[in-house]
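Have a look at this one.
Only one protein chain is missing; all other protein chains are in place.
So that you can tell them apart, the chains are marked A, B and C in the order they are listed, and the count of residues begins at 1 in each.
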Amino acid sequence: MNMDPLIMLEAVGTIAVLSYVWKENAAYRFFEFTAIGLVAAHSIVQTWNNYLKPTVRDRMIGDGEWYLLIPAAIGLLYYTRVMDKKFSWLARYPISISIGYSIGYSLAYSPRPFLKEFRNNFASFGHVNDYIFLLVWLLVVFYFIFTLMKKTKKTLRVTGAITRCLIMIYMGVLFGTSILGKFSRLLGRYQFLLRDWLRLI
Amino acid sequence: MDLMLLAAEAEAAVPKWGIFVDVEGAISGLLTTLILTGLTYYWITAARAGRNIPSIRRLPGLDAITEAVGRATEMGRPVMLANRRDGLGDVETFALWGYLSHAATLAAQYDTRFINLTGSHLVLAVNEAVIQQAYLEAGRPDAFNQDDCRYFPSNQWPWSSHCAGIIMRERPAALLWVGSWSGEASILPEAGSQIEAIQIAAVTTTGQLPFFIASCDYVLMSGEVYAASAYLSKEPVMTGTIVAEDCAKLLLMAIAVLGALVEIARPASQWMTNLLKF
Amino acid sequence: MLRREVPAVLTTVMAIFVFLSAMLFPLEEMKILARTDSLLQFMGNMALFLGGINLFRLHSRNIKKKREYWPFSLWLLAVFVFFTVLGIVKGNNDPLYKGLYDALIVPVNASMHSISAFFLCSAAFKAFRIKNLDSIVLMISAVWVMLASVPIGEIISPNVGIVKDWLLAVPGSAVARAMANGLFLAGFAATLRIFLGLERRHLGQ
Partner (left out) sequence: MFWRKLLNIDSKIIYVVVGLALLLPVIKPVGMPVSISEEYTRRFYNYLTDIPKDAVVFFDLSFRETGEAELGSSVLPAFELLQKRGVKIVCGGQWQQAPFFMQSRLEKKAEEIGSVYGVDWVNIGYKPGGTATWRAMMEDFWKGAAGVDCNETKFDELPLMDRVRKLDKETFAAIVIWQAGTPGSGTWMQYAPDIPLLAVYMGGIGGNARYLRSGQVQAMIGGMQQAAEFEIITDCLGDATGLLDAQSLAVLVVIAFIVLGNISWIMVKRQDSLERSS
């Protein structure tokens, strides 16, 4: 058995967390709350050490980029959410700026990969698979049209049922492939417990 | 070397158009944006003017939210809505607020405890406001409990372990999973099904859908998630945006069929494909 | 006005600004986006303590009101304060900080994820029933793909793997693409709703 305290701690933690499968219990809860405290601290520490401190030191003081104080001031308005209710509306400013910013990005960039895939639908028809592909694509796009699908029409009902089957085939494929990925995670833990900790294999 | 040559051949040079950046899809992307905005604008104006616009088909998952909140009330157990990884600017978050305000309003009306879990402290700021507003509209501003709007850092597994712990300890009778999810989707809904909660999922990540399908009672997938969120607002203007989206889908289908016909008529010409490559 | 209209207009103005900078060559040459990116990054990172404050508020109230499991809240705050102070004082490359962090976080990360192996099996047992057409199709394709993804499939027949690859590459990919396209359009519509100022829930409306 490996007696390194950190390995021991990790092994105990592994068993405690896995015990959730049996029942939520105090050992699990201990690691659960520890992890939350830890990652909350870590995100502060990382932003502080890897971003805020160097930026203030090198860019603001070093290169004299004092204009950074403007975004900083706007960013500080976020804290009005946890202060007095009278001021909490001020937080809307940084919120609306960053939402607007991301909207701009998605309006500009998101159509490009979409178009690239879309064009591929009719790029070549050398093989019967290409026809099947296009047909399935059309059916599924049609299925997700929300305003046309009046369930009363028989043809629409039939295509709807076929499309649902196609979607279910795909869901099954996803389930089948990813369950194996989950197994490999558990295998990784077994390897840790048996090889790195207990040194049995 | 074959594959590399093929890849090089497939990448035809992109022509530069005036003042626009010369990457593939710059112009066609711009056109897409403009067409979609135009369509949306058209249908919104139509809806505002009170013209008759198509109605949206019923989405079964939506009625289930009311049913689920009702059942939670009967059982005296809370309703919980969770979203982990979507940040302030993500489009999933915009949809999340629709569900949040709907479910919180219902919970306020039924006098049921409403728990919201999120992984972003920036989103939390908005969530609190949305839920508070919902309680205000339901006429019960005093029932809003800030401690039930919970944030903990979105790191995938710490977040999920805490969420799984909360599920077992608080035993909500109704669980709503909204937004994009990753690997934790194979644990959390199953934990919910172990405490026999009614579960409704509105999930945008296609890869995780099968796990929600296996464990949840209702699943809204792909475009349904956003359509439902807009539908929940019950405003005709919002419906207008969905009609616009459907028009765009019909347009896409038409282009695809046309492109296919051209390609079949003149094999290997890639006429349409290249035409759209600007 | 300052409370509602200005933030709403700000969203749209920012969106147009980014959109134009990404689209127009002269603006891109001036690296407008790269510069504003760093400003926005700075603005967002200013909120670093907000999450901690929220966490602190909730758990200190848990302790004060002696809610169920309050000792765990106390422990959480202790861990949080200890690591924040240690990390800020000593830096996050400090061996103690790094060692403890890894020893505590790896079991949660890795073990939590491996729980899914168990949960998926029970989910499969309960959900894969021959109830209706949908669930039959779901079950058959899942079982098929599972078999084909391990060497057993190969032992049964080489065709098992060929069918799986076909399912993945042709109908599967087509469904995936169509759903992704639908998602794109729907997400785009949702984005436009905010862009056009139709939806202002983020501004408390």
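Basically, contacts are C-beta pairs under 8 Å (C-beta built on N, C-alpha and C of every residue); 3 or more make two chains touch, one makes a residue touch a chain.
Quick caveat, the model's predicted, so the values are computed rather than measured.
Q: Could you run through the displayed chains and say which ones the absent chain touches?
A: Every shown chain touched by the left-out chain: A, B, C.
Q: Check each of C:I53, C:I88, C:V143 or C:V163 against the chain that is not shown and name the one that touches it.
A: Touching the chain that is not displayed is residue C:V143.
Q: Just the residue numbers, please: which parts of subunit B touch the chain that's not shown?
A: Spelled out for subunit B, the touching residues are 1-4, 7, 10-11, 23-24, 156, 182-183, 194, 206-207.
Q: Which residue numbers on subunit C touch the omitted chain?
A: On the side of subunit C, residues 31, 33-34, 37-38, 41, 106, 109-110, 113-114, 117-118, 121-122, 124-126, 128-130, 139, 143, 146-147, 149-152, 154-155, 158, 161, 165, 168-169, 172-174, 176-177, 180 touch the unshown chain.
Q: Name, in rising order, the residues on subunit A that touch the hidden chain in the full complex.
A: Residues 21-22, 46, 50-51, 109-110, 112-113, 116-117, 120, 133, 170, 173-174, 176-188, 190-191, 194, 200-201 of subunit A touch the chain absent from view.
The rule we apply is simple: only the chains that are shown with their structure count from here on.
Q: Can you name the chain that lies farthest from subunit A, using the mean of each chain's Cα atoms as its centre?
A: The chain farthest from subunit A, judged by C-alpha centres, is B.
Q: Could you work out how far the Cα centre of subunit A sits from that of subunit C, in whole Å?
A: 2
Q: Provide the C-alpha centroid distance between subunit A and subunit B, rounded to the nearest whole angstrom.
A: Averaging C-alpha atoms per chain gives centres 14 Å apart.
Q: Could you tell me which residues belong to subunit B and also touch two or more other chains?
A: Expected reply: 26, 30, 33, 91, 122, 125-126, 129, 152-153, 157-158, 161, 164, 169, 186, 206, 210-211, 213-214, 221-224, 227, 242, 249, 252.
Q: Mark out which residues of subunit C touch at least two other chains, giving numbers and ranges.
A: 19, 22-23, 44, 47, 50-51, 54-55, 69, 105, 108, 110, 112-113, 115-116, 119-120, 124, 138, 142, 176, 179-182, 187-188, 191-192, 194-195, 202, 204
Q: What residues on subunit A touch subunit C, complex-wise?
A: Those residues of subunit A that touch subunit C are 6-7, 9-14, 16-18, 20-21, 29-52, 55, 68, 70-72, 74-76, 78-79, 81-82, 89, 92-101, 103-111, 114, 117-118, 121, 129, 132-141, 144, 161, 164-173, 175-177, 179-180, 182-183, 185-186, 188-189, 192.
Q: Within the complex, which stretch of subunit C touches subunit A?
A: 3, 6-8, 10-19, 21-23, 36, 39-55, 57, 69, 72-73, 75-84, 87-88, 91-92, 97, 99-108, 110-121, 124, 133-135, 137-146, 148-150, 164, 166-182, 184, 187-188, 191-192, 194-195, 202-204
Q: Under the definition above, what is the set of subunit B residues touching subunit C in their complex?
A: 16, 19-22, 26, 30, 33, 36-37, 40-41, 44, 91-92, 94-95, 97-98, 101, 121-122, 124-126, 129-130, 133, 147, 150-153, 156-158, 160-161, 164, 169, 183-184, 186-187, 189-191, 193, 204, 206, 210-211, 213-215, 221-227, 229-230, 233, 237-238, 241-242, 244-245, 248-249, 252
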